[in-house]
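Only one protein chain is missing from this complex, and each of the others stays in its spot.
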Amino acid sequence: MRDVAVVSFAQAPNKRRELVRNEVEILMPVVREAIERSGIENKEIGFICSGSSDYLAGQPFSFVTSLDAAGAWPPVCESHVEMDGAWALYEAWVKLQIGELDSALIYCFGKSSMGDISEVLSLQLDPYYMGPLWPDQMSLAALQARLLLEKGQVSERDLAEVVARSRRNAKDNPNAQLSGDFEVEELLAEPMIASPLRKHDCAPISDGAAAVVLAADDLARSVCQRPAWIAGIDHRIEAHDLGVRDLTRSPSTALAAEKAGLARAPVEVAELYAPFSHQELILREAMGLGEGVKVNPSGGALSANPVMVAGLIRIGEAAERIKNGSASRAVAHATSGACLQQNMVCVLEGR
Amino acid sequence: MSKPVKSISSPIRLEYTYSAGEAPTRFLRGLAQKKIIGQRCPVTGKVYVPSAGASPTHGVPTVGEVEVSDKGIITTFCIVRIPAENLSVQAPFVAASVLLDGADIALFHVVDECPLEEARMGMRVQAVWVPDEELSPSLRSIKYFKPIDEPDADFESYKEHL
Partner (left out) sequence: MAELCGVVGIGQTKHDAKRIDVSTAGLVREAALRALEDAGCTWRDIDAVVLGKAPDMFEGVMMPELFLADALGAVGRPMLRVHTAGSVGGSTALVAASLIQAGVHQRVLTVAYEKQSEGNAMWALTIARPFSVAVVAGAGGYFAPLIRAYIRRSGAPEDTGIRVALKDRKNALKNPYTHIQIPDIDFDKIASSPMLWDPIRYLETCPSSDGACALVLASEEAAKKSPTPPAWIHAAEMRSEPTMFSGRDQVNPQAGRDCAASLYKKAGITHPRKELDVAEVYVPFSWFEPMWMENLGFAEEGVGWKMTYEGATAIDGDMPINCSGGVLSSNPIGASGMLRFAEASMQVRGQAGEHQVDGVRRALGHAYGGGSQYFAMWIVGSEKP
């Protein structure tokens, strides 16, 4: 396997609602920043891969105009996944492994505020059996949370602690949407929105964009003082039907973590894409993350959740901590589908 | 014995609130004042109408406000004969790429007041606006383009816009 590293990362400030700018306008400065910070010229970048969703954008072929943000002239080698940018990064990583190209730009964007995000995400469900009932993500997550609580290993207090920790960490994140100091007691005093979940247990609605530049081998070493090397990356999907899975566990995360070599050495930092507080606990367990690991120093999805972007942001945030020297080994996680159906694990190292 | 279910009908309705974006907003507001406003690519100097905010070749923001004429030429066109629900015009009609004087890319619109067989590449056309009280920040402020009595443009002059 070739050595590939994250050499730069940029994100738009996550907002509840970006009223003025369209997706391309939000994306442009983010892509520029990622390219400038990478130290690699725009025209030198070998491959471009983006992630976005038509249904999120409310129009078909929504990724087409986004290419304008990258300046695709002369013609570029470019691809797109209708998935979170984390999977676009995976496709780019694979491409670089082939050996013909040495760098890649990955970008993703999404304005969840434009439509009713619950309704939109309901369209991810089996169109014959589940879709017509229009169950929303929150209710489905609540079913999962209920199962977890019933198991007895996790309490409502534990969920509130995840929220308090996330919001507190987010205070240091200039791009976070929600941050602040909250007492567990005051959180528990809030009403439930979809029992057993309270509003703060659920990720906010966010508009955002992010971009990452990957570089291989010597190129990474020449442009970046401390590249965040991808030591391992893998993703797995589980069955779709909620009744078929044990929703209190995440075997696909565990398997992806194993394949990515997470357990080879301890990690100091973990950025986990948990749009619901109880999911952070499920993921920690699946990945075997001990007490000493700092989870979601960025505040995680509970502080900002631009759909189609939040996964790539986890990788970017983890990479930043490697690059700035505050961690030597980190793990990032991304998820897709209701109740953690599909999961990616990316292990990053400084050397 | 009941018949097996072969299909279900599952209507989907989603509502979205779109933001035009800064650059398109300028273009649309201009239309409400019967002005066609584009922006320039700072690198190549080309005038984009309408501008989406980015120069597609360079990925940088387009700048400024450049008013272009509401007259121009048809670079290419087709005659549409099939109706569709979302359209405001009746088929058959001419759909054309119109390169306005001062612009460097063509915009797509309808040509009317023109016998179908007379539609041709290079033909000079002008925008026909809706009555003042119907003007709005929308491309619908231009009802259609109609042919005007000016000589056709030479093929050489617009062939790079095809």
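Points worth noting:
When the chains are written out, they are named A and B in that same order, and each has its own residue count from 1.
Rule of thumb we're sticking to: a residue touches a chain if its C-beta (ideal position, glycine included) is under 8 Å from a C-beta of that chain, and two chains touch if they have at least 3 such contacts.
Keep in mind that what you see is a predicted model, and the values were worked out from it rather than measured.
Touching the missing chain, out of A:D3, A:E36, A:E78 or A:D136, is residue A:E78. Within the full complex, the residue among B:G30, B:P56 or B:P147 touching the omitted chain is B:P56.
Those residues of chain A that touch the chain absent from the view are 1, 48, 53-55, 58-61, 63-65, 67-68, 72-83, 87, 90-91, 94-95, 97-100, 120-121, 123-128, 131, 234-241, 244, 251-252, 255, 336-338, 341-342.
Those residues of chain B that touch the chain absent from the view are 6-7, 10, 12, 16, 18, 20, 24, 28, 41, 44, 46-48, 50, 55-57, 75-88, 95-97, 104-105, 108-110, 121, 138-140, 155, 159-162.
By our rule, only the chains that are shown with their structure count from here on.
Per the touch definition, chain A reaches chain B in the complex via residues 18-22, 24-25, 28, 31-32, 42, 55, 58, 65, 67-73, 111, 113-116, 119-120, 123, 127-128, 131-132.
Touching chain A in their complex are the following residues of chain B: 8, 10, 12, 14-25, 52-61.
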